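In what follows, a single structure is set out as structure tokens and then discussed.
One chain of protein is taken out of this complex; the other chains stay put.
Labels run A and B following the written order; every chain starts at residue 1.
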Amino acid sequence: MRRLLAAVLLTAILSPVALAQAPIKVGILTELSGPLGPSGSGQRDGFLLYLKKNDNRLGGRPVQLVIEDTAGDPQVAITKAKKLAESDKVDVLVGPLLSANGAAVKNYLVSQHMPTVLEATVDEVTDGKYIFRTSFSGNADSYLQGYLPGHAGYRKALLVAPNFNAGQTAIDYFEKGFVAAGGTVVQKLMPRLGTPDFGAVISQFSDKADVGIIFMAGGDAIRFMKTFADYGSKLPLYGFTATVDETLLPAQGKAALGFSGAGFYFSTIDSPANRQFVADYREAYKQNPAWFSAGGYIAGQVLGAALTTTNGKSDDRDALVAAMKAVRLTTPAGSFRFDANNNPIQPRYVMQIREVDSKIQPVVLGMIPEFMPLAEPPALPAQLVLPH
Amino acid sequence: MNPHLEATGTRVRRPLWTDRSRTIRLLAAVAGIVLVVLAASTLGSYPVELITQVLIYALFAMSLDLLVGYTGLPSLGHSAYFGVAAYAAALCSLKLGLPFWCAAPVGLLAAVVTALLFNLIALRTARGYYLMITLALAQVLWSIAVSWTDLTGGDNGLSGIARPVIGRPLEGAASYLWFVALVFTVSAMAMWRIVRSPFGQALKGIRENEPRMRALGYETWRYKLVASLLAALFAGIAGECFLYLNGFVGPSSLAVALSAQVLLMVLMGAAGTLFGSMIGAAVFVVLQNIVSSYTDRWLFVMGAIYVLFALYAPAGALPWLRERWARYRNSVGGNT
Partner (left out) sequence: MSFWLINALNGLSFAMVLFVLSAGLTLVFGLLRIINMAHGSFYLLGGYIALSVIQASDHFMLGMASACVAVMLLGAAMQRWTLARLHKQELPQSLLTLGFLFMFADLAFWIWGGNPQLVPKPAVLEGAIRFAGIAYPAYRLALIGIGVLVAVLLWALLEGTRIGAVVRAGMDDEEMVRAMGINIPLVFTAVFAFGAGLAAMGGVLGGPLLGLFPGADFEVAMLAFVVVTVGGLGSIRGAFIASLLVGLADNFGTAWFPQLSLFTAIIPMVIVLALRPSGLMGRA
């Protein structure tokens, strides 16, 4: 009898702990193969690094992971989102990087009330409720890339971006930003995605332009920068830092020198949080983190902080997303919070690609401490000096 | 003799393969599908979704088999018809607000017209070129889908297309599976009739020896064109089934990768058998959705499976299984 009582007591004492110990199921749904495979893998690795540093727990609960590859195909992304939500019954989701995939799974995830942290940059993906973004919003950042060279004093711009959604948006908002800063656009070029030879594009560059504003990605970005350098052009280049992403710099080499732009994360940001993050990431994966890896890590921080607020509870989805919305963080990218649309409000770092200690890298020249994710003239600090 | 049947070695025709038993087997297949759907309906929604996809891909692959296996026209641009039908139906319902009963036929018409335009060029070309020219033409459509963002939504595609309402809305995964199973069965039976008809026999004749068919007075060009239009029609049906599955269509529905995958389903299952494609479709869906959950190297596994099939079952999975089955029967029950 006494032993039974003891057992009951013990159970009573242990059960809240046992409840808190029940694992939280986290789905990762991103691009793990195909052209965006390296970026999606970086996002996953950033998230895994956060878990590793935190004893594989989010808000005190051990984490059970289910990882799925979208293969860069929205149809696959939808099918696997259904699998994660209905078959694996994950509690939260770390979502895709590719905008098309983000757009494709959005409606379904919202209908499932699935708290989701993703990195797809196309504006429509966030819903202000369940879908959060840890990277940046395409429109606002395109506007910024157009605004900065205008602010630096350039007056006539030529714009180059590949002819698909993100490229067309980039061109629109480059122009809006550049015009708002007092410049005029003299030429817009939209080569096809996967242009094998940029010779024909670059040899058309107007000599009236005093700056080029560029968005290229992946293989296109390498070919574009290399060909541009081969032609010996002296046109200064601004634009999306994806064009000279840190994963591309080893291939681009000296061809990337002088490219300027603003981004939310570079491995060369000089802050205690980032130095630690870079050291940990290098130790785990033998390479520098890029912006998508930082985004994955921040996703871990967001979920960790929100689940701490809810004492590890994830059943009440509305309470969980409210807690996510309220997070205030210091991330490797700086101070972090969400706006009403679940877009991140975090700093922007203005950088130029330079050679330091015979290593080609983004050199941070200044920062915009709090960049509101809106397509309007940003509040630039007075001391910000832009490359001209 | 068809070279890829030759590879299976001598297959003696047994009474098992008579016309009557073909009908019986067809009925058995239909019953099998009904059973599978019934069993699937009791499972969770994810397995139901995968079985739905298998049926859609199988239908798509069977439509390509009309060209590859029966007419001897290997196409690497078959996604064009799949995608065009889906896009056209999606645009009809999103931009024009047409109901399913109008949008779906318009989509199919678009697929058939596309096939007509493509094949006016492609069928002129010499043997061996058909593969490449269909690839290039399909690529043109893909490019348009990616870059004409105002119309097609670019690589974000078109989403939010509601499922058809037949009596009641086909909202749940299981009720949509029933719908797809019905469409699949009707289409498969129609294709079966086509390949068994004199028209189908003429197609096989063209595959085996086109000059001889021409000498016999057949206008082979016209036969090939009609086969292409029929193939496009059924590919379009598959494309629309896929559209309503997720309410979404994007450029991946027009991509070369999809054309290559569906060609692989046909070749792996067995070209020229129609139902072999079901095996190819099932293997593909399992690899893409289930194997990929366990290994990052799933593309390697997929490639290796194709290589092994090419080497050890060059005529495809279905004849290979039949041969095994025949051997087993022979060893068990003698020659009956």
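Methods note: a contact is a pair of C-beta atoms (placed from the backbone, for glycine too) under 8 Å apart; a residue touches a chain by one contact, two chains touch by 3 or more.
These numbers come from a predicted model, not from an experiment.
Looking at the whole complex, which visible chains does the left-out chain touch?
Contacts of the omitted chain with visible chains: A, B.
Tell me which of B:35, B:140 or B:286 is the one touching the absent chain.
B:140
Could you tell me which of B:38, B:96 or B:121 touches the chain that is not displayed?
With B:38, B:96 or B:121 as choices, the missing chain is touched by B:121.
Touching the left-out chain: which of A:60, A:128 or A:194?
Residue touching the chain left out of view: A:194.
For the chain that's not shown, point to the residue among B:196, B:212, B:297 or B:324 touching it.
In the complete complex, the chain left out is touched by residue B:297.
Tell me which of A:21, A:111 or A:203 is the one touching the absent chain.
Within the whole complex, the residue contacting the unshown chain is A:203.
Spell out, residue by residue, where the missing chain touches subunit A.
Interface residues of subunit A facing the absent chain: 33-35, 37-38, 41, 163, 189-192, 194-197, 199-201, 203-204, 218-219, 221-223, 226-227, 230-232, 247-248, 250-252.
Can you list, in ascending order, the subunit B residues touching the missing chain?
Answer for subunit B: residues 3-4, 7, 68, 74, 121, 124-126, 128-129, 131-133, 135-137, 139-140, 143-144, 147, 256-257, 260, 263-264, 267-268, 271, 297, 299-300, 302-307, 309-311, 314-315 touch the chain left out.
We adopt the following convention: only the chains that are shown with their structure count from here on.
Between subunit A and subunit B, tell me the centre distance in angstrom, where each centre is the average of that chain's C-alpha atoms.
39
For subunit A, which residues count as touching subunit B in their complex?
32-33, 66-69, 71, 73-76, 78-80, 82-83, 86-87, 99-100, 103-104, 107, 122, 163-165, 168, 192-193
Which stretch or stretches of subunit B touch subunit A in the complex?
44-47, 49-50, 53, 143, 146-147, 149, 153-157, 159-160, 242, 246-248, 250, 252-253, 288-289, 292-293, 296, 298-299
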